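Can you keep this structure in mind? I'll have questions shortly.
Moving on to subunit A:
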Amino acid sequence: MSNVNVEEPKSLFIAPVSKPAPGSVGKTGTWRHEKPVINEEKCVKCLLCWLYCPEDTILRREDDMVYVDYDYCKGCGICAKVCPVNAIDMVPEG
Partner candidate 1 sequence: MYVEIVFHGRGGQGGVTAANILAGAAVREGKWSQSFPHFGAERRGAPVRAYARISDKPILRHSQIKTADIAVVLDHELFDLVDIPGSVKDNGVIVVNAPRDFSVDLKEGQSLFCVNAMEIARELKLFVAGWPVVNTSMLGALVKASPVVSLDSILAEIKSYWPGKPGELNAEAAKRAYENTVRCI
Partner candidate 2 sequence: MPVKLRDFPRTHFNMPGNAACPGCPETMGLRYVKMALGDKAVLVIPAGCSSVIQGISPKSGINFPILNIVFAAAASAAAGMKAGFEMLGRDDVQVVVWAGDGGTADIGLQAMSGAAERGDDIIYICVDNEAYMNTGIQRSGATPYGAWTTTTWTGKKEHKKNVPFIMIAHDVPYVATASVGYPQDFIEKLRKAATVKGFKYIHLHAPCPVGWRFDPGLTPEIAQLAVKTGMWPLFEYHNGKLKISSFSRLYRVKEKRVPLKEYLKLQGRFRHLKDSDVKILEEYIDRLWAWLDLLEKAPNPSGTARDLLGK
């Protein structure tokens, strides 16, 4: 039971508040020098790349096949390094 009322301010009010959302510094995919490319034939769906990806840019399909959110992937290469079956290649970009 809470007796606090969140009430809209009644003057010009700009508070330092935010909400979690993707892209808080923009499309970080542009930071990349290399992009991870997943070889779906080799992938064993162990999800280690998904687990270790710092950015949350390895995504899972319904069948747990993984794919990359290139809009935001910063290209750190962790996914390629942790993949036990070498199913991810880091491919140079632009």
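Criterion: contacts are C-beta pairs under 8 Å (C-beta built on N, C-alpha and C of every residue); 3 or more make two chains touch, one makes a residue touch a chain; residues count from 1.
For anyone wondering why these and not others, all candidates are chains of the complex that A comes from, given by their letters.
Model, not experiment: these values are computed from the prediction.
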| item | value |
| --- | --- |
| Complex member touching subunit A, one of 1 or 2 | 2 |
| Complex contacts: residues of subunit A adjacent to candidate 2 | 1-4, 16-28, 31, 46-47, 50-57, 59-60, 64, 69, 71-78, 80-82, 90 |
